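Only one protein chain is missing from this complex, and each of the others stays in its spot.
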Amino acid sequence: MVRVVDEEHASLGIGLGHNTRDGPVRRVCSKRFSPDFGNERDTVEQIIDPIALYLICGLGAAGVALALPRRDREGGRTMTIVGGLLLAVTFGLGALMLGLKAGASDSPLPNYFFYPFAAIGLGGALRMITHKRPVYSALYFIMTIIASCGMYLLLSAEFMAFALVIIYAGAILITYLFVIMLATQAPTGDKDELLDEVDAEAREPYLASAIGFVLIGLLTAAMFRGIGDLPQPTRDTTLPQAEDAVLLNLPRKVDRVLERNDLLPEGWRVARDAETGRAILDVDARTITLELVDGEDAHGHPNVIATRVLTSEEWPADLSANNLDRLGYNLLNDHPMMIEVAGIILLMAMLGATVLARKHVELEEDLKAAQARKLGAYIGDQQGGAS
Amino acid sequence: MMTSSLLNSMVSTVAAIAPDTAGNAAQPAAVGHGPSWVLLIPFLPFAGFLLNALYAAFGVKSKLPAWTTVGLLACSFIATLSMFMGYDGTPYTVQAFEWFSIHYGDKSFVANFSFYVDTLTIYWMLFVTGLATLIALYASEYMSHDVGQGYNRFFAAFALFVVSMSCLVMGDNLIMLYLGWEGVGLCSYLLIGYFYKKPSAVAAAKKAFIVNRIGDLGLALGVYLTFVHFGTVQYAELFASETLQSYMAAASHGDFGAIPGEAQWIALLLMIGAFGKSAQFPLYVWLPDAMEGPTPVSALIHAATMVTAGVYLIARMYPVFLVSENALPIVAWIGTITAFLAATIGMAQFDIKRIMAYSTVSQLGYMFAGLGFLTPTGGAYHVLTHAFFKALLFLCCGAVMHGFAGQLDLRKLSGLWKVKGWGIVSLGMLVGCINLAGVPFTAGYFSKDTILAEAFVTPGYAFLGWVLILTAGLTAYYTFRVFFRVFVGPVEYHPGDELHDHDHDHGHGEEHSHDAGQHGDHHADHFHPHAPGWAINTVLVVLTGCSILATGLYFVGADKDAHTKHYADTMVSASSASYHSHYGTHAFEYYEKDPEHYPQPGHGPRGSIDAPLAMPLTGGDPHKMMYYISGVVGVIGIALAWLLHYHGRTKASECKMDAIAKRFGPLPRWAENKWYVDELYHAIFVKPLRIISHVFHWVDKLLVDGIVNVFGFLPRVFAWIIRPSQSGVLQGYAVSMAGGLAILLFVVLIIVSRAGGAS
Partner (left out) sequence: MLQIIQPAQLAFPEPVEASVIAPYLFVSAAMFVIGLVGFLTRKNMIIMFLCTELMFQAAGLALIAFGRHHLGADGQTFVIFVLCVAAAEAAMALALVVLLFRHRESLGASAWKELNG
């Protein structure tokens, strides 16, 4: 499966579906989402019938409302199943509508991988909020995160995809699991009478679902109206975020790649601009200027003895700015202040968590007694079940 | 000696600044700045006020507040004296701080907290601070039964009164005057209601305050109209303003049609204010009741100083009054009516303090009549002499009241002169009485003559002059009625039952600790009045001396160049309150010298001046004529009093007058009941107002309160509706947040689609 996609879109890498390097780009440039031409209806209708969208929202709301946890004696189990079915129908309907639209229009659509990732992500999210047991909720959330990672990959955010798995699924969610296990006595069996009261039922499921799905309708309407006005992306190579342009700022990386490809004799390096220290290379013409340096002059500037230009034929195949390069450059070059702020936030959070968690709490007598009763009932139940 | 030399220097400057040529004496437009120690005059009493307040806060239980007040007031008096000595004839201002200074467009409203010093100010401040010092000293003993209780409060209000009076008299603009005006009103209220546990005192305080409101409204409107019309409230600017000068030029020819009605209304409005403060008909009713206050208060505030504020106001704003066609005639008529009416009431009263109160009202009527007769000099001179002898009379009455446990009924006191220790009081009373009665060659005699004579000089007022002469006779009668009943004759006294009840428990020793104070009907042999102490006697002696010496002022300070005849004349004529400088020299002299060019005074009935009308009896100098007439009238009044109230009297409560009074039918009873004016006011004003207030009370309760309550109730209903939203359940808040977000998004979407697509 992966290979097929790979072959089909080899030139795109792990890009976004039907685009090719030549065709779609020009088409995009020719058919701009200009304010006078395109509008919200245009954009929405390229993807899905608005009526169908709102129908799906409504169905989803009903499904969520039904599937939210409630007591078994109130028909909770049946309701959950009905809700789940309803949601499944909604998903199917959504996929069908998207597919129909995709078949009928020539507008570019996402990669096929999008559909399973979206289904898994949303399904995991739904199950997370509908499951009665917190541990399962957390695990379903991990599933959602992994599906999101898939979508990140589809959106060419490879580094963030893996960072997400590591940080979220690996660290944060594990912390959640720890706390869940610390704070709840997990009952055995499926009897929800033994569940903690806070897990067994939802509050105001209908109202919340109604609000939520009104909101989703409005959000999508607003977003689809707005993205019609997004500026058209271009491949302006003078901008640092453009393709490979970031290499100008990474002369050492260029040095390393050239060295790996045996294109850099001893003592040579990529020529640097004396003022800014940027590498002298032309990412459009694909030429690289090299220089031979011997020591420094009186002012501390490198003593250039000879220069040489590498032609586009000699441009090494693996000399390109990858996602990590651009992300790292962006992070450290454009947002240094925010790194500091984030550091402070994390430090404060750590201190706060430490202070809060080490507080010793003296339970009141009646609470202690209630807890003991609860525990006794639980043990009694265990023993009763065993005998 | 120093005074006379100063007077000479002053007088020469007066001549320099008031060239009596074209009728309009230009006030100096640019007023210089004076020495800042002048500020001590109001600020020392203010310090006294603050200190007394501090004492009250700390509960001082000694005579410390009295000595503080006396000391600071004495310093203030000394500062006033220095001001008098150092005055070089040019008015000046002393600014304490900037108060109002608003400039808009080409106009401005400036009223600084500054003081304007000219001869009128000095003249007034001298007796205000001097008398205040003396009376504070007197009060230190008089109020001694309240040491530790109301003593601090009394002297705090006393000092505050002097501050306010200084602001009133010395302020360099009408706003300052208004500040002082309200300040003295407040202090008067506080001091009348000093015995706040006594219902009658509280009622009197309220009455004084409320009646004064009417006058104060007039004053406020007058000040406002002054600013609107002349664009300034500062005296110096106002009197120098070309508008006012042109009006006065018109008025000097009797051409009142050339003066806008608005300008003429100013004087009428200010006049209402003066009537309220100076207890003129029909607003005089508060003053007799104000005698509920401690006697020093009656002496200082309600006889000597505060009640003359109306006279001061008119004198100070005399140019403005001169340009009003009707204001001064009304002042003259009202003054005369008041003088006569109060004298008739005073004749029939039995409470000696009340008699003095009505006599004050009556004498204030004289002063107003003097102002109306175009002799502000006479008014001001009478203010001064009256201040001394009326303060003296009140303080004597106060001493009697103090010594006889609140007894003020002249039917229950007799022959005090012969009682041991009461000589000084009796002497003071005699001096005060002869002054008030206008016995020849007393200060009151000369000052009254100054006014009376002008009634016959100024055209159209001869009738009022005769009424005032009759009133002078009545005054002499009721004055000596008091003297002959209370101070001479057989010795007999009954203690009163007011105020001094606790006096015998502490403060005056054991010799008075019997029960006489509690029971008014005890016989004299059970009761030993305590004679006044050194403080009261000192003050009485000083005031007696002042009253006698005030006569001398009639003979000093004359200035031939300025055509002024005596000290008061010189002082007043050099200020804005000058009739002379506005209309040339003294009208009569001018007429004598040059009848052809007698300037049309512009007041009184228009038309030619008839010499026989002006001098109906002698055809000569009306002042000389008046010396004889009023002297004779005064003596007749005294003789009547002697005959009816002294001759053959054997008991305190019975005299020949009782038999004679029966012949007059109900008249004496009506007079005793003050001609039922209070009852009339009660029926005409108070009753209807009370009915209306009841109506409005219910309107307020049902309608206004109802509306207010509805508005108070609505938030409660609203809170009751939205209270569940603050449930404390976290998700409840989240729901509203999400709902709010949805609504916002919806609104934004609608706005965007209304705007015709995003752009």
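The first chain written gets the first letter, and so on, giving A and B; residue counts start at 1 in each chain.
In this section, contacts are C-beta pairs under 8 Å (C-beta built on N, C-alpha and C of every residue); 3 or more make two chains touch, one makes a residue touch a chain.
In this text, all values refer to a predicted model and were calculated from it rather than measured experimentally.
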Omitted-chain contact residue, chosen from B:330, B:738 or B:752: B:738
Sole contact to the chain not displayed, among A:199, A:255 or A:291: A:199
Residues of chain A (touch criterion as defined above) contacting the omitted chain: 2-3, 6, 10, 12-17, 19, 21, 24-25, 28, 31, 33, 43-44, 46-47, 60, 64, 68-69, 98, 107-110, 114, 118, 121-122, 125-126, 128-129, 134, 137-138, 141, 144-145, 148, 151-152, 155-160, 163-164, 167-168, 171-172, 175-176, 179-180, 182-184, 196-199, 201-205, 207-209, 211-213, 215-216, 219-220, 223-224, 227-228, 230-235, 241-244, 317-318, 320-323, 326-327, 329-331, 334-335, 338, 342, 345-346, 348-350, 352-354, 356-357, 359, 361, 363, 367, 370-371
In chain B, positions touching the absent partner: 726-731, 734-735, 738
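Basically, only the chains that are shown with their structure count from here on.
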Touching residues on chain A, where the partner in the complex is chain B: 35, 39, 203-204, 207-208, 211-212, 214-215, 218-219, 221-222, 225-226, 228-229
Sites on chain B touched by chain A in the complex: 729, 731, 735, 738-739, 741-742, 745-746, 748-749, 752, 757-759
